[in-house]
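Below are the structure tokens for one structure; questions will follow.
Here the complex is missing one protein chain, while the rest keep their positions.
Just so it is clear, A and B label the chains in written order, and each chain counts residues from 1 on its own.
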Amino acid sequence: MEQNHTEHVDHFDPVASKIGMWLFIFTEILLFGGLFIVYSVYRYKHPVEFHLAHQELDVTIGLINTIILLVSSMTVAMSITALQTGNKKLTLIFIAVTILLALVFLVNKYFEWGAKIHHDIYPGSEFLMSLSKGDMLFFGLYFFMTGLHAIHIIVGVALLGVVFAKVKNGSVNQNRFSLLENGGLYWHLVDLIWIFLFPLFYLIH
Amino acid sequence: MSEHKNHISSYKSHIVVLLSLIMLTILTVTITSVHLGPFNTAAAMLIASVKAAIVLLYFMHLKFDEKIYRFMVTLVLAIYAVVIIITFFDYLYR
Partner (left out) sequence: MTGNFTTHRMPSYLEQQGKYTGIRAWILSTDHKRIALLYLYSQLFFFFAGVVMGIFMKLELIAPGQQIMGPQTYNALFTVHGLTMIFLFIIPGLAASFGNFMIPIMIGAKDVAFPKLNLFSWYLFILGAIIILVGIFTGDGPPDTGWTFYAPYSLKTNTNVVLTVFGAFVLGFSSILTGLNFIVTIHRMRAPGMGFFRMPLFIWSLYGTAWIQLLATPVVGITFLMVVADRLLHIGFFDPAQGGDPILYQHLFWIYSHPAVYIMILPAMGAITEIITTFSHRTVFGYKAIAMSSLAIAFVGYLVWGHHMFTSGMSETARLVFSFLTFLVAIPSAIKVFNWTATMYKGSISLEPPFWWAMAFIFIFMIGGLTGLVLGSVSTDVHVTDTMFVVAHFHYIVFGGAGLAFFAALHYWYPKMFGKMYNKKVANRGLLLLFIGFNLLYFPMFILGMMGMPRRYYDYLPEFATPNLISTIGSWVLGTALVIVVVNLLRAKKGTPEEIDDPWGGRTLEWKIQSPPWIENFEEIPTVEHEPYELTEK
């Protein structure tokens, strides 16, 4: 509670911003949580269709993207280690690698979605409308959930970009690294959600 | 700021965490390719939960932070789990 003695409202409290970040993560968890409820209800109601529809998805691309995200999670964690030990250059490299991996993930996603759309599978398409209800729901959920996840990746890239710039100009440094820590937390959250999306969409048996 | 001692994770520990996560990923892919009936989904979800726990504890640093964070995360996940269970009171018995 020592912070309270500081001069003005402009004080800096790393613990406060960390709690704030965690609270924000909770809201994200429940945002996706609502979607996971929808997913599980419809999968429960249409088990066969969900199983057949999932075979349209490419497990290999899913697996590659999973590993990309896991590695990027590690690099962002390492960037914090690097900053805490005072190695600014290494920090920047790790953040850059994370951003790069995120972009690779998005490119993969682009090709994956592109192939689906090329086969006339996208929400509201005539072909999809001619399929069974379970198929429509599966692909609706697939596009909506992975799409929302991709938006989070894009936001994460932007956030990490800001952190990169701030580490570079020194306003995020060894003694004041809350922003990097919180950016990292956000990035892990994106990974966390994907950990569940992957088996739920690509590995239905 | 004495209340807030920072634990610095080593690069090595990060690599170990990553390797275990990748191994679990490969495990879940192989498990779902063999027939286990309804246990396939259960296994996939179990492994995903273990992976999530590892990310939360090590990458997201919960293991080394003050207890309050772990407490809050557990609480939120518990509430969410209860919400799912109650929702399924409808769908399972309809």
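Heads up, the rule we're going with is that a residue touches a chain if its C-beta (ideal position, glycine included) is under 8 Å from a C-beta of that chain, and two chains touch if they have at least 3 such contacts.
Just so it is clear, the model here is predicted, and its values are computed rather than measured.
Asker: Consider the whole complex, including the chain that is not shown, and state which of A:23, A:117 or A:155 touches that chain.
Answerer: A:23
Asker: For chain A, which positions touch the chain that isn't shown here?
Answerer: Residues 1, 3-5, 8-9, 13, 15-16, 19-20, 23-24, 26-28, 30-35, 37-38, 41-42, 45-46, 123-124, 129, 132-134, 136-137, 140-141, 143-144 of chain A touch the chain that is not shown.
Asker: Take the complete complex as the reference. Which residues in chain B touch the chain that isn't displayed?
Answerer: Missing-chain contacts on chain B: residues 76, 79, 82-83, 86-87, 89-94.
We adopt the following convention: only the chains that are shown with their structure count from here on.
Asker: Just curious, how far off is chain B from chain A if you go by their C-alpha centres, in Å?
Answerer: A distance of 15 Å separates the two centres.
Asker: In their complex, what parts of chain B are in touch with chain A?
Answerer: 1, 3-4, 6, 8-11, 14-15, 17-18, 21-22, 25, 28-29, 32-33, 35-36, 40-41, 44-45, 47-48, 51-52, 55-56, 58-60, 69, 72-73, 76-77, 80, 83-84, 87-88, 91-92
Asker: Going by the contact rule at the top, pick out the chain A residues touching chain B in the complex.
Answerer: Within the complex, chain A touches chain B at residues 2, 14-15, 19, 22, 26, 29-30, 33, 36-37, 40-41, 44-45, 59, 63, 66-67, 70-71, 73-74, 77-78, 80-81, 84-85, 184-185, 188, 191-192, 195-196, 198-200, 203-205.
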